[in-house]
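As you look at this complex, bear in mind that one protein chain is not there, while each of the others sits in place.
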Amino acid sequence: MTSVWIMLVKKSRAILGFAAISIVAASCGTNAPQDTWQPKGPNSKIIDDLQRPVFAVAGIIGLIVAVAVIYTLIKYRDRGQPIPEQTHGKPALEITLTIIPALILAVVAVFTFGAIFKLAKTDDTEMIINVTGQQWWWEYDYPTQNEFGITQPIISSGQLVMPVGTKVLLRETSRDVIHSYWIPALNGKRDAVPGRVQTLRLEADAPGIYAGQCTEFCGLSHANMRMEAVALSKADFAKWVANQQAAYVAPAKDSLAQQGEEVFLNQCVRCHQVNGLMRADGTPAIAAPDENVWSGSAPNLTHLMSRNTFAGASFDLLSKQCRDEVWNAPSDVVGTKYLAGVTEECLNQKDLRSWLRNAPAMLPMYANATQLKATGGKYRGMPYLALTEDDISKLVAYLLTLK
Amino acid sequence: MAIIERETEVTATGIDIATPTTTYGVLKRPVAATGWRAWVFTVDHKKLGLMYGATAMFFFIVGGVEALLIRLQLAAPNGKVLNADLYNQMFTMHATTMVFLFVMPMAAGFANYFIPLQIGARDVAFPRINALGFWLLLFGGIFINLSWFLGGAADGGWFMYAPNSGPVFSPTHGIDFWAFGLQIAGVASLTGSINLIVTVLNMRAPGMTLMKMPIFTWMMTVVQFLLLFAVPVITVALFLLSFQRNFGARFFDVAAGADPLLWQHLFWIFGHPEVYILVLPSFGIVSEVLPVFSRKPLFGYPFVVFSGAAIGFVGWGVWAHHMFASGLGPVSVAVFSLTTMAIAVPTGVKIINWTLTMWGGKLVFSTAMKFSIGLIVLFTVGGLSGVTHSVAPSDTQQTDTYYIVAHFHYVLFGGAVLGIFSGFYYWWPKMFGKMLSERLGNWNFWLMVIGMNLTFGPMHILGLQGQPRRMYQWTEARAGEGLFNFAFWNLVASIGSFVLAVGILLFLINVVITARNPTKSPLDPWNSRSLEWMTSNPPKEHNFDVIPTVHHLDEFFHRKYEEDPATHTMRQIATAEEVLAEQERNADKHIHMPSPSYWPIVLAGAVPIITFGMIFSHLIAVVGGVILLFASFGWALEPSTAPESDFENQAAHGTALDKVGH
Amino acid sequence: MFSTGFKYFLGVTVLSIAALIMSLFVLDQVAIAGVAISMLIVVTALLAGIAVVTRDGQTTTSTPDASNELASQSMWPLVTSIGVVLLALGLVTSSIVFFTGVIVLLAALAEWMIQSWSERASKDKNYNAAARKRVLNPIEFPVLAALGLGVVIYSFSRIMLTVNKTTGATLFIVFGALVLIAGILFAVKPELKRSLVVAICVFGAVGIFTAGVISATSGVREELVAAKAESHELPECGAERSEHFDKEATGTLSLRSSVSATIELLDGKLTAQVVGFNKPQNTVTVRRSTPTSLIFRNLDAKEYRLVAELGTRTLVEPEGATEKNLVCTQLTAQGSEQLLLLDIAKSPKAGTSYSLTVPGVEGQSIELVVP
Partner (left out) sequence: MTDAAVHGHESSTGISNIKLGMWTFLGSECLLFGGLISTYMLYRGRVTGGPRPAQIFDIPFTSVSSFVLLMSSLTMVLAVSAAHKSEDKKTNLWLTVTALLGATFVGGQVYEFTAFYNEGLGFSTSLFGSSFYTLTGFHGVHVTVGIIMLMALVGIFKRSEVPGKKAEVVEMIGLYWHFVDIVWIIIFTLVYLIPV
C-alpha cells in the first residue's frame, strides 16, 4: 500500500508540474502567430482581461481539489483501522460547499456579461468591410466609403487590409458552407453562415500582419483555408486604397507579359476577373465564374501583386525570405514593406508555377468535373488546366504586371 | 415482474395440444438452448449485457485505431499518412464510433447487466425489446461502418453541420450510411431507455424505495430519461438530413431561404444532453466503487442523486454554448453562458461528495479504486477547462481549437472511459466468476493515465497557441518559434496516444489471461455493499433464488455488518456465503423465465435492409419492410413462454432453468 | 383423382389462354406478348399432363413419421396461378400489374409451402394447425390489414379528388357519421342477425370500393386539372396587380437574422438601412452569387411593391429577344413588411447599373452595387 501512495504523490507532482508548464508555455513560450494569449487590439484585450483571471481561478480550484484528494488518500489509506462509522453526510457542509462554487461562478458571470455586451457593440463603427467565405478562401469587398477615399467598391481576397486605430466592422456571410473568421490577435471567431449576415468587430492597435485560420470545418481543404489581416497606418492605408482604385495598365506591346494576357483571356478569364481588362475586340472581359464554379465566385485578380498570398491565403506569393522580411518588420516600416507588393525577385515562382501547372495536386479540391453530379458538373476549386510550360511562363510574366 | 408462472397458461387459451413425439423443421419456439443459439435468441438481460459489452469493446478498438491514425498523421507537419478526404472520414468516424458505438453501448451493457440485479428483479420489464435493442445497435454500428467499403465513410464531422453535409458538399454515400445507421442506433437507445425506466420504476424489490436505490441505478435512470427525450430530437434532425439528401427536401438549402442554424440547434439540443448520457454512467460506477473501497457509504447520497437529476434537467438548457461563435446575438449568448456556469455547480457537488466519501474511510487501493480516483482528478481538469469556456468571450477564442479537443477528452476519457474501466475491474468477478489480475491492472491503470495525460494534456497548449481542430495537416508557418511550439506538443501527443494504446492492450491481455486462468473468484471479493453481490458469481439465470426484502441503502452490507453501539464502528455478523446460503434455503419454487425468441433478431435484421434500400434501391427497402411487418406481427402473436410442446424431452434434460443456472 | 400439381398447371394454362385472347384485343405489342404467353401455355399444358400421369411424382410409400393423409383441399394453387398470369400480363402491360402479380405469387407460394409443410409436421393434427398459425398469422394479418386499409384510403382519396370541395367535405362527414351510427347500431342491438351485419359490412365495403374505382377512372375534378396545368412560378413584376401572386399577401417573413438591408418607404422617399452603417444609405452592396435578403418596409399610405431591376435577360422565345430582368415583392400594405430574396451572379455590364425602385413612386431609387 505504501508504494501506491508514493506513486500517487509522484503523480500529483506530475500534474502540478504539468499545469505549471502548460500555463507558462502557453502564455509566453513560443510566439505562435495564432496565439490566443497575445492580444493586439482592444477587442481581443477585452477577452484577454477576462480569461486570465478565469484561468487563474480555475487553476487554483484544480489545485485545491488535487491537494484535497491526495491528502485524503494518504491520511485514510488502509492501515488496519476498523471499518468506520457509516455516516451518510452532513447537509450543512454540503450546502456550504455547493454555495461557494456558485458564488465564484456568479462573480465570473457578472464580468462575462459585461464583456459580451462590450464586444457586441456596433453603433460606433467607423468602417465596413464585407467578408465572404467560400471553399476555401475569403473574399473581401469594401463598400463605397468616401471618408476613407473609397469612391468605388474595392474587391480583394486572401489578405484583409485595414487601417489601424479604426473600428472596423466585418459583415460576414458565406457562399456555400459555414466558415469561421478568426484572427486571434484581434478578436474571437465568428461563423460566416450562408444566408445570414453576421458582424465581427476588428481593431488593431499597431501596424502589422496578423495570422488567422478558418475554424469551422468546411470540407476537404479546411486546413488550408487561412487568412491574414494587414493593419496599415492611416496614411499607408490611403495609399493602398489609391492603388486598388488605380486603372488597369495593359502590359507593354510584344512583351512576354502581353502574350500572357492572351493566355489569361483564353483560359483564366472564364472564372477570374481582372477589372479593366479588355478583349481584343475592345469589349470588357467579364468573368463568368457562376457558369463554372459551384459557389459562383473565384478570386478577383485585379492588383494581385499587391497581395502577399494567392489561392485564398493558402500559399505565399512572396518567397520565404521576402515574406519573413515583411512579417518580421517593426511596426513603423511594415506598411512601407507591404505596399511594395510582390516584385519579380521576391515572387515565389516555385509555388505559383506548380499551382498553374496542376492546382488540385497542391490543394485538395473537388476539381474533377466528371465526379460532380450533384453540382451539375461545376467545380469546387481550381481545376487542372493542362497549360504548357511556355504558357505558364507567359502567365507569370503577365500576373507580375497586376500591381 | 418478469417471472412467468407457467402453470396452465397455455392450455387455458383453449388450444389442446398433445406433445408430438417428433416434429420436423425449425418452426418451434426456441427454448433455452446451448451453444450459439443460447446467445443469438436470448432475452436474458445478463447475456445481452455481455453482448453489449463485447460489441462496445470491438468498436472501442476500431475507434482507437482510427484515433492512432489521426495522431500519426498529425505527429509531424504536412503529414502524409492520410489524404485530406480520408482524414476527414477518420475524425468523423472516430467521434461517431466512440460516442455512439463505444461509450453508449458500454453504458447500456452495464445498465442491462446490473440494474435488474441492483434492484432485486429477475429480468427487465420487456426482455424481447431488450434483445431487439441490442441487435439494432449491433446492426446499426455495422451499417455505419459498411460505408468504408461502399464508397467512403461520412466526412462531415460527427456534428455534421449543414449545409456541409448536403448532397453537393458530400457526394458519396458516407453521410447517408451515417444518418441511417445512427437512426437505427437511436431506436436501440430509445427502446433501451423505455425498458430500463419501466424496470426501475416498476420492478424494484419490496422495500426498495427510490431513495434506497443503489446510486449506479439512479444515475443510469437519469441517463435513460435523458435518452428518452434527447433521441427523438436527433431523430428529427437525421430525418431532415436524410430527406434532404435522398428525397430532395430543402431543409438546409440556403437558396430556398433555409437557415443552416436549424441543424445546429437540433443537433446540440440532442448533443448536449448526450454529453451527460456519456458521462453519468461512469459517475454512477464511481459512486459505487468509492464507498466499497472506502468501507463507508457514499457521502451525501441524496445530494449526489439530486445533483445527477439536476444535471439531467439543466443539461437541456445549455445547448447553445456549442454555438457561441455562430452568431446568436449577445442576449442568447449571455443566457447560455450563465446556464453553462450553473451546470458546473451540480458537477462540482459530485466531486466534493466523492472526496468526502473517502474522507474518514479505510481506503483500499484496488485497480477499480485507482481508476475511480483517476476519474475524480482528471474529470476535475476537464470540468475546470469547461468552466473557462462557459465564459463566452473567452470561448470565441477557444472553440474549434485543440483546447476544446483537450477539454472533452478529459471529460470523456478522464470521465467516461476511466469510469468504465473501474467498472470492469470491480464487476468482472460478478460477471465471469473470475478476478482480473490486479498486477496487470496496475500497469494498465498507470499506462492509461500517463498516456492519456501525454496525449490530451498538450492539446490544451496547442489550442491556446491557436491550432484549430479538424485540420488534416498543420504547417510550420503557423507553428511558432522556440522549443515548445506546435511541433513539440503534437509529437508529445502522438507519442502519448501510443502509450495509451499499450495501456488498453494490457487490459485486453489481462482479459485473455484471466479467461484462461481456472481460479474462481471468491463470492464477495471486494466486501461490497449492494444487492447485485447477493447472488452467485456469475448470477443464475433467474438472478435471485428469493427476491430479497430491502431495509437499507447498501442492503447487502447491512446484512453482513452491524454497528457496535459503543464505538459506532462496524462489526461483521455474517459472511457473504452465509447470506447467500440463507437465500438458497428459502428459494422460490416455480420460477420460469421468458423463453428465447427468434423475433428480435429478425425484426432488427429487417431495419438495415430497409435503410440500405433507401440508399441504393427502393425495391430492397420494400423487401425489408415486408420482413419488418412479418416480424412485428410474429412478435405480437408470440406468447412470452414457449408452449410446453416446444420443450424437448423435458424428463431427460430437466427444465430449461436447471440447465442454465449455476 | 386430379392431383394438386395438375390443378395448378391446368389453372395456369386456362388463364394464360384467357390472357392471350385478351392481349390480342387490347395490346399493340401483340408479337411479343403473344409469343410469350403462347410459350407459357405450351409449357404449362405439358407440365399439367406430366403431373396427372405421375400423380405429382408421389410414390406409394410414405415417410413413417409424417402424416400420410391426403393433402387437404387448398385454394393456393389457384391463387398461385393467378399470380403467374398477372406477372406475365404485367410484363407486357404495366408495372403495377407486374408487381401485383409478384406479390400475389410470393404470398401464395409462401402460404402453400408452409401449409403443405405444416400438414406433415407431425402426426398430431392440432399441433400442425398450431404450427401453421404461428408461422402464417404474421403474414396473413398484415396482408389483410394492409388490404383493408388500402381499400378505404385509396377509395376515399379518389372520391374526394373527383367531387368538388363542398361535396367532398360533406361526403367525408357523412361517411364518418355512418360508420359511427353503424357502430352504435351493432352495439345496442347485439341480437342483430349475423347475416344482416355481414350484409351491411359487405355492402359498405363494396360500395366504397366501387365508388373509388369509378372516381379513379373518371379523373380528378376540373379545378385540380386546371391547377396542375397552371404555372406556379412567381409571375412578372409590374405596377399592375397580379391576382394570383398578391393573393393573401402577408406580413413579415421570419428571416430577420439574415437580412442584409432594410429598405424603407416613408413620405414618398426610399432609404436603405444597411447592417453596420449608422446613417441611411442610397446604395446597397450585394455580393455576387450569394442569396441576399432585403426587407421592404412600407410606411406610406398606399400599397406598394419593391422591384429590383437587374439588367436584361435573353429570352428563349422569340430567340434573341430580351426583356427586363425584374424581381419583386408582393404588394405590401402600410406598416407591413415583405422580404426580397436576391441572388445575382454577375456585376452589371459596363455603363449600366442595378437598382431598387417602387412602381408608383417616382424619382426614388437605390443603387444595387455588385462588385
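Each chain carries a letter (A, B and C) given by its place in the written order, and its residues are counted from 1.
Just so we're on the same page, contacts are C-beta pairs under 8 Å (C-beta built on N, C-alpha and C of every residue); 3 or more make two chains touch, one makes a residue touch a chain.
Here the structure is a predicted model, which means the values were calculated and not measured.
Asks: Going by the touch rule at the top, give the shown chains the omitted chain contacts.
Replies: B, C
Asks: For the chain that's not shown, point to the residue among B:Pro77, B:Pro171 or B:Gly257 touching it.
Replies: Once the missing chain is taken into account, the touching residue is B:Gly257.
Asks: Determine which one of C:Ala51, C:Val84, C:Cys328 or C:Leu341 touches the chain that has been left out.
Replies: Considering all chains, including the one not shown, the answer is C:Leu341.
Asks: Return the single residue from B:Trp148, B:Phe229 or B:Phe313 that touches the missing chain.
Replies: Only one of B:Trp148, B:Phe229 or B:Phe313 touches the chain omitted from view, namely B:Phe229.
Asks: In the complete assembly, which of B:Trp39, B:Phe58, B:Trp148 or B:Phe243 touches the absent chain?
Replies: Looking across B:Trp39, B:Phe58, B:Trp148 or B:Phe243, the contact with the absent chain belongs to B:Phe243.
Asks: Of the residues in chain B, which ones touch the absent chain?
Replies: Output for chain B: 1-5, 9, 13-14, 125-129, 190, 193-195, 197-198, 201-204, 228-233, 235-237, 239-240, 243-244, 247-251, 253, 255-259, 262, 266, 594, 633, 635-637, 639-641.
Asks: At which residues does chain C meet the chain that is not included here?
Replies: Within chain C, the residues that touch the unshown chain are 133, 137, 141-142, 144-146, 148-149, 152-157, 160-161, 165-166, 168-169, 172-173, 175-176, 179-180, 182-183, 186-187, 190, 220, 224-225, 227-228, 230, 232-234, 244, 247-248, 250, 252-255, 341.
What we mean here is this: only the chains that are shown with their structure count from here on.
Asks: When A-B is set beside B-C, which has more C-beta pairs in contact?
Replies: It is A-B, judged by the count of C-beta pairs in contact.
Asks: Report the inter-chain centroid distance for chain B and chain C in whole angstrom, where each centroid is the mean of the CA atoms.
Replies: Their C-alpha centroids are separated by 41 Å.
Asks: Do you know which chain B residues sit against two or more other chains?
Replies: 254, 257, 259, 261, 327
Asks: Where in chain C do residues touch two or more of the other chains?
Replies: Expected reply: 255, 257-258, 291, 293.
Asks: Can you list the chain C residues touching chain B in their complex?
Replies: Result: residues 65-66, 117-118, 120-124, 126-127, 130-131, 134-135, 137-139, 141-142, 146, 253, 255, 257-258, 291, 293, 341, 343 of chain C touch chain B.
Asks: Across the complex, what residues on chain C touch chain A?
Replies: Chain C residues touching chain A: 255, 257-260, 275-278, 283, 285, 287-291, 293, 345-347, 349-350, 369, 371.
Asks: Please name which positions on chain B make contact with chain A in the complex.
Replies: Answer in residue numbers: 83-85, 88, 156-157, 161, 163-164, 167-169, 171, 254, 257-261, 294-303, 325-327, 329-330, 333-334, 337-338, 341-342, 344-345, 348-349, 351-353, 355-356, 358-365, 370, 373, 376-377, 380-381, 384-385, 387-388, 391-401, 446, 449, 453, 457, 460-461, 463-474, 477-486, 553-554, 561, 563, 567-571.
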